[in-house]
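Apart from one protein chain that is not included, each protein chain of the complex appears where it belongs.
Labels A, B, C and D are assigned to the chains in the order they are written; within every chain, residues are numbered from 1.
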Amino acid sequence: MQIINYADEERRQEDNRKLWDKVTAYFRSRSLWMLHYCTGCGAMELPPIMTSRWDIERFGIVPMATPRQADILLLTGYASTNTMKRIIRTYEQMPEPKWVIAFGSCTVNGGMYWDSYNTVNNVGEYIPIDITIAGCMPRPEAILDTMVKLMNMVKSGDAKAFQKYKDNYGYYKANQDKLFARTAPVLESASLKYVHNETEGSEQ
Amino acid sequence: MVVINIILYSLFAILVGLIFMGIGRKVSARMHLRYGPPFYQSILDIFKLMSRKSFTHNFVMDLGMVMALAGLLGTMLYVPIAGHSAFISNSNIIVIMYLMAIGSLGMAMAVTASGNPNATIGISRALTMMLGYEIPFFIIVLGLIISNNSSSISVIAASQAGSIWNWNIWHMPLGYIAMEITLQAMMGEKPFDAMIAPAEVASGPMVELSGKYLGLGLLTHAVSIFVETGLMVNFFFGGGSNPIDFVIKQLGIYLIAVIFDNIFPRYKIEQAVKFLWIFPTGIAVVQLLLLAF
Amino acid sequence: MNITELLKDLNSRGLEAEKICDGEIKVIANKDNFITHLHYLQSINYEHLANINGVDYIDENEFEVVYQIYSYTDKIHIIFKVRIPREKPVIQSIVDLWEQAQFYEREVHEFYGIHFEGNKDLSPLFLEDWMDLPPLRKDFDTERFSEIVMGSMRNGGKK
Amino acid sequence: MNIMLMLLVVPLITAFLTMAILKHQKTVWTIFLAVSGYLSYALFTMYGKWDLSWSIELGFKMFGKNVVLSLINSPLGWFFAFFASLTTLLIAMFSIAYNDEKHDSKTAPIWLLLIFSNIGIFFAKDWLMFFIMWEAMSTTAYFIIAHGKEISAKAAKFYLSISLIGTSTLLLGIILVSRLSQTFDIGVSIDSLVKLFSTNYSAALLYIGLFITTFLIKSAIFPFYMWPSKAYAESPDDFTPFLSTVMSKYGVYGLILFILPILAKSDLPMFGKISQPAYMLAVLGAITSVLATILAIFQTDMKKLFAYSSVANVGYIVMGLATMSVVGIQGALFHSVNHMIFKTAIFLSLAAVIYRTGERDMHKLGGLVYKMPLTFLVYLLAIISAAGIPPLSGFTSKWLIVQALMAQKMLFVVVAMIFASTGAFMYLLRCLASVFLGQLPDKYKDIKEAPLLMAIPMTILMLLTLAIGVIPGIITKPIDAVLTGMGYNVEPSSWTTVHTALAKSDLNLTYLFYVFMVACVISLIMYLISGKQEKIDQIDNYTAGENPLEWDTTPDRFNFAYGFYQPFKQMFNPMLDLISFERWMSSFGRIVERASSALSLLYTRSEGAILMLYIGIAILIIGGMM
Partner (left out) sequence: MNFDSYTLTKIAKNDKYTTYDLFFGPNHPGMNGNFGYVLDMVGTEINNVRINAGQLHRGFEKLMERRGWVQNLTLVPRICVMDPDPNEVTYCMAVEKIMNVEIPERAKYLRTITLEMSRLTSLLISIGGAGASLGLYTIMHWTMADRDKVLDMFEWLTGGRVYHIYNIPGGVRRDTPKGFLEKLYETMEYLESRLPDYDSLLFENPIIHKRLKGLGPVTKEEARKTGLSGPNLRASGNALDIRKDAPYAAYSELEFDIITQEEGDAFARALQMRLEYEQAIDLIKQAIKKMPEGDVHANLGNLGMLKVNPGEAYAKVESSKGEFGYYIVSKGEKKPYRVSVRGPSLPAGFLWATKHLPKMKIDDVAVWMGTFGICAPDFDK
């Protein structure tokens, strides 16, 4: 699957953005609403940044109840297969423009769950990520820093992952199908031994 | 000329409402021991919401949200702002009460059109709450009307002109207390915010609103803040001698509501209605009887 | 009842009971009549079922279903073990004794493929559309699975 | 021929004519439409000609005079008759489309008889005419409600048994009053009752009490507010609007015709600013509207819901009347017309829904806006009007009534009024949300918009409610005539402004509409300049991240409509037991029912027997008088 290289194209676009776009980008960057969805254990560091100590509302970032209202989707930590399905549905329900922040090492390469049968290794294969934060789990300062970085990216028009999703939908869809639309067992061992149990079950 | 006036007044109300919301957020942040967003945050939010893409389920959603804002703007135009208003009218209270219902109707229509049960539950709660607060509110208004023998807000506001001691808050303190509680419910602040309870029905009516629909919803809310606090100023605080005085009084009233909002959890809807029908209504009835006999 | 009395009592009922440490014993029961023993234990105030878990003894070609039982009065924890053959992983359900067992049994069923006779609802609880071997069996290779489906790489792909 | 007589004769003759060709349904209903068109036109031409009358002397004497059956074109009667026939005209148009093979109720001839009695009631000059027509109306309505269905027949019997009480009290009242005034003339009897009030207060109270009972029963005012929920719900869907809007006004008409002048002219003990009997009436109206509102909120059947809504609206009208002030009566009359218009629009749009879906329970419907947008729009404007929201017509009349109540310092009555009209908002929106909005169930995926013949009357009604809302003069001008005819001194009302008794409280409705439109434009501009919207499927909803289809959640199972106000209802549960008169009313009704069913067996077999009944009753009454 061909992936369009955005780096150059965006830089070219940067110059001839209209004033109106610049203004909207500024407003958008100052009012990022994040979806209140704790997908993994990284969500534990969200309450501190939202509350008194770090107070992310200073930047206009507030949690929102439903994907319809939100601008940012936070993937807080590992995404299990079940969660990934819900994340994709949630992401597709969000109106554009929308951004995704991936938290923690486990969203990049699986982290300590790299060999688990139920967690996705690289979240970026299924939905486009704008920024990834390293660490397990990332410290609030890191999250805050990322948020500010995202704000700057939005302001300068660099955060265009949602565009990437639209343009390369085939690639993402194929990966998603590989994960969810399984019709047969993956490993050979399954066909040998699991059948027995099924018939056993129906006899009861 | 009247059209230009109407537009200017509408923009003024929207702006004031939005800045109030921002200040309200700042004040709640301070109560939470936080720094809080800038006071113009709500304006940024509105701009962002209006400029982004949004989803609609059918034309009723569009119609409803436009109707909601139009209704509230229409209501706002009937509220005299320190004796000024966009056009010459009698600013009849009953008209205002019924005009405000357009806002609720539009909102209710728009969100139930999405077909999300969460939204519908929210609307059923909002309407129940409306029945809850209209009763005490109307009894208080009735007291004012009876004592002034006019259902015009301008007359009520003008009757309090002169000294600070002419304000109705001193003449009918019980009515003021009842109104303060009722206002909390009218503005949908806690403990009477069962309709938008995020933890229960995922923000209720707002659940399916995206982009500009939510933006229009927020604008409606901003105007409703302006209208409700404006009514309060006209009823009990002498209506203000100039627009700045008026807005400062409104802000004071709004901040009281915000402070209460931050120290109470929410009632269940039936508890809220029961509360509203017992305490504020009881107080208002006592006040009404004192005025009438 | 203290721990020695309990051991004696259980042994006299034909169970292999053995002390692990203070306040903790393990008991091995037969798959045919373990329910009567659990019934008995429950009647002598072993009322807390902490967990049910499976162990896959693949070398011995057996599954072990372990019931963690505790008495609030005696303060003794019993690791109550029942072995069943791997070819025919069927065991009786104890839903009638402890209500929460239905969920523990569903979990064991999902992760080991052990069938609990008498548990009405053994539908999957955690995994969606799972078609492979039950994952906690020793012969399920999670790394291989992850490699094929999620494209995982050892050491992050570095040799 | 005398035009007054024509008004009576045309429907009567066509009634028998259509009976002969009952098999050709379309023709029958077209004739029905033509007759109602003729009546509306004739009535329209009669406006201002207040000296039209017709009378016939019967061949026997009573009280030393020849007994006369007479009609007169009074402004009050004209007012009700004209708007009633206008409503009928629109319903008739709807009925042509509605009564196809599947929904045929074969009620056109009887309905024509009902219209005949309708005209008679509104133009009757003497009690004899009034009673005959009243009785005819009650009986014919029974047949239409029954319309050959088991369940409807039951409801109809219930209705008939309640009506029987009404007619018997009316008969008793007429006998007593005629004896007192030595004539059947209504005008004279008013004066004699006024005289009686100054001499024998309690006797006079008893006399008017008999009449009031009749009128309250007909208008379903407390304590008789239960029967509409049965009768309205089970009657033919196209007849329900007539039943609810026109027939509920007979009681109101009676009150204005007979009770109000007596109360106004007599010297009565006062309570605050108004007389005690009037206050009692206001309280009854208040109780009715509050109870009916509460009951309407909890209905699941949409026709029952609006049956209670009608009761509540008649409650408002009675409240307005009871103020005895110009503004109040103006409001009451205005609301009578408004109620005819918006309630007809509501019932017609619901009939269109029932016509297409065959379902009456609100929770089984949903999302019909996708399929029937015009019906939705009609319903929407109708409920905006019904909820009394400006700039539509319902607001004006409610506003007038509220202003009148406040001016008369009827404090708790006006609070009840506000309660009822806010509660109205709740049930009106419930039906909107459950029937037209929400998720469209799979089985209604391929229904169509209402047919053209249904759409036309609905659209006319929609425009009418808007026009009256913006230019209230359309109604207030005729009301001026009515009020003048009743002896009130009124200034001619303006086209745009409505006046009240309170200081500085007049309201210019055209201006209000204008302001609202400007606000709409501002709001629309905001909507248009903001970002683009994308239309998405109805099931593409926030479901907490889940795919609803994985949990077998089809649109049918994703629609909150049942138990809409359940938490609110739980507050009222203990009270609902108390106010549910239905139990004792129905047990009472059953006794009467049994008696009446024996009687009804005689004539349910064929429609022609109605005439026999008429004649029999007329002879009975006149014989009783002798």
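Things worth noting here:
Definition applied: contacts are C-beta pairs under 8 Å (C-beta built on N, C-alpha and C of every residue); 3 or more make two chains touch, one makes a residue touch a chain.
Just so it is clear, the model here is predicted, and its values are computed rather than measured.
Shown chains touched by the undisplayed chain in the intact complex: A, B, C, D. The residue from D:Q299, D:Q330 or D:T476 that touches the chain not shown here is D:Q299.
Within the entire complex, the positions of chain D that touch the omitted partner chain are 229, 295, 298-300, 361, 363-364, 441, 543-546, 548, 551, 553, 556-564, 566-567, 569-570, 573, 576, 580, 582. For chain C, the residues in touch with the chain missing from this view are 20-21, 23-24, 26, 47-51, 53, 55-56, 66, 68, 72, 75, 77, 79, 98-100, 102-104, 111, 124-128, 135-136, 138, 140, 142-143. Where chain B meets the chain that is not shown, the touching residues are 28, 31-34, 117-118, 121, 124, 190-191, 193-194, 197-203, 262-269, 271.
Criterion: only the chains that are shown with their structure count from here on.
A comparison of the A-D and B-D interfaces places the larger number of contacting C-beta pairs at B-D. Central chain (C-alpha centroid nearest the global protein C-alpha centroid): B. The mean-CA centres of chain A and chain D are about 59 angstrom from one another, to the nearest whole unit. Centroids built from CA atoms put chain C at 37 Å from chain A.
Multi-chain contact residues of chain A (touching two or more other chains) are listed as 66, 68, 85, 95. In chain C, no residue touches at least two other chains. Pairs of chains meeting the touch criterion: A-B, A-C, A-D, B-D. Within the complex formed with chain D, the chain B residues making contact are 2-3, 6-7, 10, 49-60, 62, 65-67, 69-71, 73-74, 77-78, 86-87, 89-90, 92, 94-95, 97-99, 101-102, 104-105, 108-109, 112-118, 120-121, 123-125, 127-128, 130-131, 134-135, 138-139, 142, 145-146, 148-152, 154-155, 202, 207-208, 211-213, 215-216, 219, 268-270, 273-274, 288, 292.
Interface residues of chain A facing chain C in the complex, by the touch rule stated above, are 81-82, 85, 109-110, 114-122, 125, 178-180, 182-187, 189-190, 193-194, 196-197, 200-201, 204. Across the complex, chain D meets chain A through its residues 534, 540, 542, 545-547.
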